[in-house]
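To start, the structure under review is shown below, and the notes come after it.
For this depiction, one protein chain was excluded, whereas all remaining protein chains were kept in their positions.
We call the chains A and B, going by the order they appear; numbering starts again at 1 in every chain.
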Amino acid sequence: MATETADTPSAPQPVSTASAVSSAAAASDAIERRAVVKRWLLSAPALVVIIGCGLMPLLIIFAYSWTKPAEYAGVIWHFQPDAWINVLFQEDLFSDALSPNWAYYSIYLRSILIALQTTMLALIIGFPTAYFIATREERSRNAWLFLITIPFWSNLLIRIYAIMMIIRDEGYLNHALLAIGAIDQPLPIIFTNYALSYGLIYAYLPLMVLPLYASLEKLDFRLVEAGYDLYASRFKVLWHVIIPLVKPGIVAGSILVFIPAIGDYIIAQILGGGKRMMLGNLIAQQFGTARNWPQGSALALTLMAVVMLALVFYATKSQRKRAA
Amino acid sequence: MTAVADTRRGRPGPRPVAAAARPKGRRFDVKTLPGFAVMAWFCVVALYTPIAVLVAYSFNDNNTVVIWTQFSVRWYGIALNDEEIRDAALLSLKVAFLASLFATTFATMAAIATTRVPNYRGLTFIYAIINQPLMVPEIVTGIATIVFFGLIRQATGIYGIGYLITAHIVFCIPFAYLPIRARLEDMDRTFENAAADLYASPWQAFRHVTFPLLVPGILGGGMLAFLVSLDDVVISVLVAGPGETTLPLYVVSQIKRGITPELNAMASMFLCASAILATLFFLLTRRKAK
Partner (left out) sequence: MRLQDGAELTGLPAVEAKNVTKTFGAGPDAVVALDNVSVTIGQNEFFTLLGPSGCGKTTLLRLTAGFEMPTAGSILLEGHEVAHLPPFKRPVNTVFQSYALFPHLTVAQNIGFGLKMLGRKRKVIDEAVTEMLKLVRMEPMRNRKVHQLSGGQQQRVALARALAPQPKVLLLDEPLSALDLKLRKEMQIELKRLQHETGITFIFVTHDQEEALTMSDRVAVMSRGKILQIGTPTEIYEHPVDRFVADFIGETNFIEAEVTQRIGNKGEIRLPSGIEVPRELGQHVAVGGKVTLAIRPERIDLVRPGADCHLAGKVENIVYFGTDTHFHIDLDSGGDVTVRVQNRRGHQDVLKMGDAVGLRIAPEAMQVLKD
């Protein structure tokens, strides 16, 4: 039965206790260090690509934001903080006095308000939906989740295009309404704030439903039973028992909707038609017709700062939950 | 007597007088809340209606898009024969394929390096970097990228589709990474231990045990990356050079030029393709029932 097996280990080593301790510890350290190096090497390509083409560009536009705009495109490498000042203030052409930059403010306000509005509506629609799915039987649950998720992964552009086709002046909705005589003039739905809101909710609703569902699925309904047992009506149970227990899901879903909504560019362009400018459109404009790259850079970084703030807020909230 | 009879029939306890107020034979369901079912159905209907309308009208024979005359598939034929559409579709597929290939490879390597390992210095850093593209709004990434690539073009004089593909790789990596990581986390480390016990070197263990078991995750990640690249609008709009028209870019330009029926048909096909890919992804990465 004796055949060769693995390589037989090398010659025996001295077995005094002291050297045994140090050699054992040293050997395991060395192996651990080699393992860490190997992991860094494995991650290297992904890191190089993302740092090189993801983070570097951000650093560059940060640098650009402090320069002067060039004639057509690009910048002149001359220090000029105007772009940053213009984020909040505008200079009077003649007197150099600073006054609030109302034009920009309205855009900021619209962006934030619409993003908040989108989040709220997504919550109002998404919460019951997620709740309903979470309380279905095991088998139909997967079917429901599938139904909700597939549109989300389908092309966003096409879905917005579909909405546009329906609500524009020559669109299906107006055409049908005109045909049955309910209205004489096409309803101006497209290019309004409503259209924009509708588009945003339509696009990002699944991002609210899924985290909510994840939280609701883990809900212990015995607590809800206890609530009913203690004389709470259905509404009170919802408000005082269910919602507090599902808070992590609510926060996660809200962040996931708020962030793309506030940074939106394409939906505002198609459904807003450039008349309802969001921050995203303003930024793109700086790199297009306005030819003010430093300004665009400064605004872009401001947007990024707002988004980062929201993320940090979320991260600290969930940390505190874990600590509690 | 009545109480006993009721319990025998399976109803909880004797019937109180107020039972008349409850729906006959139904227990108080802790889980239902009023109006929620309606909202859920409404939600699904609202999600699918625009899509349904779009697809329905793509079969409209009439060439003014809105008035329905009769059922026809001729716009599909025209769309499929349109050279611009074909070129755009091919380009989209090419970019998506290359981007997802690289992104999935890099993501797999990174996932292996960062999952199921004891915490080491820099692990959080790596994880944060890999997910960074998800945290920055697309418009910001887009303009930063054109600026950066513009500088590189100036410096090296190199042009070409490589820039667009690279930009796609960047945001595809996190999308490929997450499903692969999830699959890896589900894997019991004991398998690799068993392989090592049976004389497999780390590379052999990976090749014969880890990798085969990881394949569904890798396929899922690759599919997601492919899908995300195919669907990308904002970054492509900004970064693509002249003549680099992907399918979404074609749609955007057509919207400006004017809606045509073959655009409808093409849009429907594109939508279906995305939906099919998404379904495949859903099936591939479904967690096994416990």
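Of note:
Heads up, the rule we're going with is that contacts are C-beta pairs under 8 Å (C-beta built on N, C-alpha and C of every residue); 3 or more make two chains touch, one makes a residue touch a chain.
Model, not experiment: these values are computed from the prediction.
The chain that is not displayed touches the following shown chains in the complete assembly: A, B.
The hidden chain makes contact, of the residues A:27, A:98, A:113 or A:143, with A:27. Counting the whole complex, the residues of subunit A in touch with the unshown chain are 1-3, 5-13, 15, 17, 20-21, 23-25, 27-28, 31. One chain is missing from the display, and on subunit B it is touched by residues 188, 190-191, 193-201, 204-205, 208-209, 212-213.
Basically, only the chains that are shown with their structure count from here on.
Centroid to centroid, with C-alpha atoms defining each point, subunit A and subunit B lie 15 Å apart. Residues of subunit B touching subunit A in their complex: 28, 30-37, 39-40, 42-44, 46-48, 50-51, 53-54, 57, 65-67, 102, 105-107, 109-110, 112-114, 117, 120-122, 126, 129-130, 132-133, 135-141, 143-148, 150-151, 166-167, 169-170, 173, 177, 199, 227, 230-231, 233-234, 237-238, 248, 251-252, 255, 259, 264, 267, 270-271, 274-275, 277-279, 281-282, 286. Taken together, the subunit A residues at the contact with subunit B in this complex read 6, 35-36, 38-43, 45-47, 49-51, 53-58, 60-61, 64, 73-74, 125-126, 128-129, 131-133, 135, 142, 144, 146-151, 153-159, 161-166, 170-172, 175, 202, 205-206, 209, 221, 224-225, 228, 234, 238, 259-260, 262-263, 265-266, 270, 280, 283-284, 287, 293, 296-297, 300-301, 303-304, 307-308, 311.
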